[in-house]
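The other protein chains are all here in position, but one chain of the complex has been omitted.
Chain naming follows the written order as A and B, and within any one chain the residues start at number 1.
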Amino acid sequence: MTLKFLLQKEFLQIRRNAFLPRLIVAFPIVIMCVTPWVMNMEVKQIRVVAVDCDHTVRSQRLLHDLEASHYFTFNGQRATYQEALADVEHSKADVIVEIRNGKYLIAANSVNGTKGSMGSAYLSQIIAQQDVAGQAPTGQGMAVKLLYNPHQNYQLYMIPALFAIVVMLMTGFLPALNIVGEKEQGTIEQMNVTPVSRWAFILAKLIPYWLIALFVVTMCLLLSWGVYGITPAGSVVWVYVLVILLAMFFSSFGLIISNYSETMQQAIFVMWFFVVCLMLLSGLFTPTRSMPSWAYLTTYVNPMHYFIDAIRTVFIRGGGFHEISLQLLALLCIGLSMGVWAVASYKKNA
Amino acid sequence: MNAIEVNGVSKRYGNVVALDDVTFSVGKGEVFGIIGPDGAGKTSLYRILCTLLLPDGGTACVDGFDVRKQASQIRRRVGYMPGRFSLYEDLTVEENLEFFATLFGTTLHEGYDSIKAIYGQIEKFRHRRAGALSGGMKQKLALSCALVHSPSVLFLDEPTTGVDPVSRKEFWEMLSTLRERGITVVASTPYLDEVRRCDRVAFLEKGRIRGIDRPEVVLEQFRDIFNPPGIAHENTLAKDEKVIEVEHLVKAFGTFRAVDDISFSVKRGEIFGFLGANGAGKTTAMHMLTGLNQPTSGTGRVAGYDIRTQHEKIKKHIGYMSQRFSLYDDLSVAENIRLFAGIYGMKEPEIKDKTARMLEQLQFSEHKDDLVSSLPLGWKQKLAFSVSIFHEPDIVFLDEPTGGVDPSTRRQFWDLIYQAAARGITVFVTTHYMDEAEYCDRISIMVDGKIKALGTPDSLKRQFSQPDMDHVFTYLARQATRSSD
Partner (left out) sequence: MKKFLSFVLKESKHILRDRRTMLILFGMPVVLMLLFGFAITTDVRNVRTVIVADHLSAQGRQSVERLAASEYFTIVSTASTPAEAERFVRSQKADLAIVFASEKRGIQLVVDGADPNMAQQWATYAQQVIANPPSGPVNVKMLYNPQMKSAYNFVPAIMGMLLMLVCAMMTSVSIVREKERGTMEVLLVSPVRPLMVVVAKAVPYLLLAVVILGVILLMARFVLGVPLAGSLFWIVAVSIVYIILALALGLLISNVAQTQMMALLLSAMVLLMPIVMLSGMLFPVESMPVALQWLSAIVPPRYYIEAMRKLMIMGVGIGEVLTEVGILVLMTLALLAVSLLTFKTRLAR
């Protein structure tokens, strides 16, 4: 019963805060409206310069093809390789193609590895197509069938991941500041001399963040439908279930950090450290299977990894309970144990 | 030339008038008191004089410099101690002092003599972090920091709130020596004995100056506010049943025994005053009784439950009001009441009923929906007390409940305490006001973690052959060998 009163208090405090309600509304909007455009790993408009020493029909045809290609922005010809390299150094070109005695040299600026390799790969492809034109095809024709995401829409891939980021930031950082805040204010002492149970106290701190998570994710779903026309392929129920489980983990985790911290600054730095690690190792941006095995092992205890995996399955591949049961179980276990820890780490009697 | 000239200064925050046409002057080398209830505009006045705040109208000069245009000259000449602790909690006592000394272009070594009387008491703890000091000790350190340099004008905003009587006396003696060196002092205080030590005082109320004169004259003029009639209290309720029983209680932090083997008992319905100098161990003892801390050794029972093993049961039967604010600033009056009532398991209709009745009694019904942060200090304290006994506990623990409020508000507060006691609630209270000590049924005085005296106020006065409680306290506290925490 006391839970009801404690909950009311938490909600009132959040509502009265000058900054939090605005943050809760504005943050998902900004993230959903901006980041899908930004999180675009597609490599476009690679600037290429050519050094044509041959001046043959073949080399002319290649340059023509380059101009026509929509991958490349053809920045003209240079007399020597040195001149072309200077262009790269001045950031006027990304790739150089040199044609000499019928041989091709592709030199790509690969400070950004993806860009470099994609650029040189595309370029090689164009050259290869040219060369094989007229000859018998080397390989048998290979057909590629893409399952899901038929339009190769990168936004569809990233939007469910954004749900994870929004939920993580909203339900992780705010509770991390909560108990430390009461400690710094001195009100926690008053709570500690009341007969309020540790469970009720911690639950009252957790539940508002779960509701915030639900609110935020509803906003995200509406925005992704309204702005991008993207809706989950699977059942929306599973999206909510997953979000609640993730919120359970992060809110408990935030409170744990808050319980052990002495100042708000400490809490936020520690939280930030874990958030960055969890996020980078979750497969949100990069495939987990490409990681070395020691790093891959950490994904077994990383709730973000399970969440990202599962929500992409639901959202993009249209999976249901059967497909994500393992992830649901893992998230539940991690979330519950964090909850228990959060209660255990709150000490009323030192 | 006068040290301070204030002419028709006014200041408003939105609709709230903080200062309204304030005019006064302070002569060089004078000790000038500013008295008045909380929210009278004292802090705003200090801030204007220290050039922290711009007045809306009027002029003010400090040491001959205008507060609007010559802020940097003034800042070079004044010292200021704000009302709340202005210390760096993660620096040690000595580091704090040295930093502030350098800030004002002097050194701890040079300024040592001028702060010796106060700093001497906490010097033993110079390597301790300021954050680990008790409230009163922090105040002493903040005082030392403010006094370590010799400004020409010194502004002290309630410098002795939470400081024990002995140290307060020493502090005012130090101020007297400053006067001899030609330093002008402007100080505010809720203590009458301190008011009497000023050369002149100004009584400020609701942003207006009601009177400026010698202290005796002002105190006489506003007798109802400063010298409310004493409270006659006859306790007939106290029964022999013991609600608090403590035997050989010890709390040690490392080798330091904050509470060193104390034994006492409190009877049901009694008002028990728990006195002691800053750092004598009062708060630590209280924390053990309220189940916030585990004792190192010894036994204790509160409301019939063991303080070691049944602390959560104890919490159901007690109320607690701490030095720091125990209400949530960002909740309204009614919401705070509702929250704490709910925590103690009261039912919805009962809460509603009782809230209405309680606010009625406090004549506070119209402020039901005001945020606590907007209330004056005295109101917050009365409210916090009413909330702490809202669930009709067996015992209520009050840790310096009346720190920093004026005599008439304190008087009203004690009326509330008596009402509670009349209903059979045992009151366990710590205070630094010795007039309040006289109001208690029985008192104990702690020195160096031990209880040095225990009995009714009258019996203690007889026992130590002293005229009043103030002298009893001073007599005992001066015997302290360790001075803190």
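Just so we're on the same page, a residue touches a chain if its C-beta (ideal position, glycine included) is under 8 Å from a C-beta of that chain, and two chains touch if they have at least 3 such contacts.
The structure presented is a predicted model; accordingly, all values stated were derived computationally and were not measured.
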item: Absent-chain contact - pick from A:Ala121, A:Leu222 or A:Cys333; value: A:Ala121
item: Of B:Asn2, B:Thr59, B:Ser86 or B:Asn227, the residue in touch with the unshown chain; value: B:Ser86
item: In subunit B, positions touching the absent partner; value: 13, 44, 47, 50-54, 71-72, 75-82, 84-91, 95, 98-100, 102-105, 145
item: Touch residues of subunit A, complete complex, unshown partner; value: 18-19, 23, 27, 30-31, 34-35, 37-45, 85, 88-91, 102-117, 120-121, 124, 127-128, 131, 138-150, 152-154, 156-157, 169, 173, 177, 181, 261, 263-266, 268-270, 272-273, 276-277, 280-281, 285-287, 289-292, 294-295, 312-313, 316-317, 319, 323
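The working rule: only the chains that are shown with their structure count from here on.
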item: Centre distance in Å when subunit A and subunit B are each reduced to the mean of their C-alpha atoms; value: 53
item: Interface residues, subunit A side, partner subunit B - complex; value: 1-2, 4-6, 8-9, 12-13, 16-17, 185-187, 189-190, 192-197, 348-350
item: Touching residues on subunit B, where the partner in the complex is subunit A; value: 290-294, 311-313, 315-316, 318, 320, 322, 324-331, 335, 338-345, 371, 397
